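This is the structure, below, for whatever I ask next.
All protein chains but one are shown at their positions in the complex.
Moving on, here comes chain A:
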Amino acid sequence: MQDPILSVAHLSVDLGGRGILRDVSFDLHPGQLCALIGENGAGKTTLLRSLLGLTPHRAGQVWIEGVPVGQRRILVGYVPQKIVFDVDVPLRTRDLVQLGLDGHRLGLPLFSSGKKTMVDQALQMVGAEAFADQRVGELSGGQQQRAVIAHALVRQPRLLILDEPLANLDFRSANALVALLGTLARTQRIAMLVTAHDMNPLLPVMDRLIYLVGGQVATGSVEEVVQSEVLSKLYGYPVTVLRHGQRVLVLPDAAVEPSGVIAAGQVSSPEKAN
């Protein structure tokens, strides 16, 4: 098998003296699109931030193409969950994308045709040509997300990390984004790590799944993990996987009892519920 793009070995992260991640290990290979699933507070964002080199780790290693994280940040692209631009911000979409290329450099953002070609390519990859010359503050939420993805892609990263990219998107935009991510993973051979509360829209394109629970990870291929029993155990909540032709749907079962009134002996385990 090819060398992994991202290699995480025995990663442990503490925040404020509290252990958030314990002994986390996994690999990501070129072109793989991997979903990172976990409950609120499971440590998804902490894991992403330590992969980005923004949060220091207590133990373990993170390598990106064999280089310790933080030494070559240029290899990693990041699309944060909260994308907020001031309406007045003096920046067009193409300026934001170009800052992905040279934002850390000193001097004025002067015109260069070489850079313009790279910026245009990134804009084209995400389908943002139509609003390339509009202000980022005036774009819709979905357009702003594409602008930030182009900002990440312009550096030609080997790993793209997206934090809850499907939150706040309607069906059409969500499916368009999933299709875009699938295409980018295939054509550019970028490894992608995507967090999501709802994995359904990602199912058609994702080929691996990492589940984060109690600061530790379980990982597997989609075929292994997307099964009613496995997911129910991981979520600690009854889940049904429906298959209809090519389509797969993960569905949380209806609440067995109104959550507030479950009696002590009655708490449903996944097995019972199924």
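Throughout what follows, contacts are C-beta pairs under 8 Å (C-beta built on N, C-alpha and C of every residue); 3 or more make two chains touch, one makes a residue touch a chain; residues count from 1.
The rule we apply is simple: contacts and distances are computed from a predicted model.
Asks: Considering only the chain that is not displayed, what protein name does its UniProt record carry among "succinate dehydrogenase", "Transcriptional regulator", "Metal ABC transporter permease" or "ABC-type sugar transport system ATPase subunit"?
Replies: UniProt protein name of the non-displayed chain: "Metal ABC transporter permease".
Asks: Using the document's definition of touch, tell me which of A:L11, A:L47 or A:L91 contacts the absent chain.
Replies: From the options A:L11, A:L47 or A:L91, the contact with the absent chain belongs to A:L91.
Asks: Among the options A:P30, A:G60, A:P109 or A:G142, which residue touches the chain absent from this view?
Replies: Only one of A:P30, A:G60, A:P109 or A:G142 touches the chain omitted from view, namely A:P109.
Asks: What does the interface between chain A and the hidden chain look like in terms of residue numbers?
Replies: Chain A touches the chain not shown through residues 52, 54, 73, 76, 78, 80, 83, 85-86, 88-92, 95-96, 99-100, 102-110, 134-138, 148, 151.
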